[in-house]
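Incomplete set of chains, arranged as in the complex.
Think of it as A and B in the order they're written, each chain with its own count starting at 1.
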Amino acid sequence: MKDPVYKTVELTGTSTTTIEDAVNKALKRAHKTIKGLRWFQVTETRGSIDKGQVHQWQVTLKAGFEIQD
Amino acid sequence: MKDPVYKTVELTGTSTTTIEDAVNKALKRAHKTIKGLRWFQVTETRGSIDKGQVHQWQVTLKAGFEIQD
């Protein structure tokens, strides 16, 4: 079966600094247990607020990887 | 890495009585194998019909939990 099949997982990364950092935090953590992560798509950008400033960015994304035989 | 990362799973709970019961059935079952479930979001409410009444509520939800190291 030469046609690859991919699976998607939904993750939420968090960061106190930027949206990009939250995405990278999520991918770095997923990389520990999932091999071959290939692409992602941001599906939601939320966060918590403290004293009128963003306290924590919470970025949800779908990340896809090829299922290995 | 102090910023937590969460994963989401999509479940469908069923119940012959209420929407709330279907959600709780799904969470109770997931709790057996997933530690640290934190929040959920209902994404679809469907069901089967028998003799002009709801036979089974089928409630789909996303449930999030923190990925542990």
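Please note the rule applied: contacts are C-beta pairs under 8 Å (C-beta built on N, C-alpha and C of every residue); 3 or more make two chains touch, one makes a residue touch a chain.
These numbers were taken from a predicted model, which means no experiment stands behind them.
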Task: Given 2 visible subunits, total identical subunits the whole complex contains - done: 12
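As a working rule, only the chains that are shown with their structure count from here on.
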Task: Chain centre separation in whole Å, for chain B relative to chain A (CA means) - done: 21
TODO: Note which residues of chain A are touching chain B in the complex, please.
DONE: 9-16, 22, 25-26, 28-30, 56, 60
Task: chain B residues touching chain A - in the complex, by the definition given at the top - done: 1, 3-8, 10, 62, 64, 67
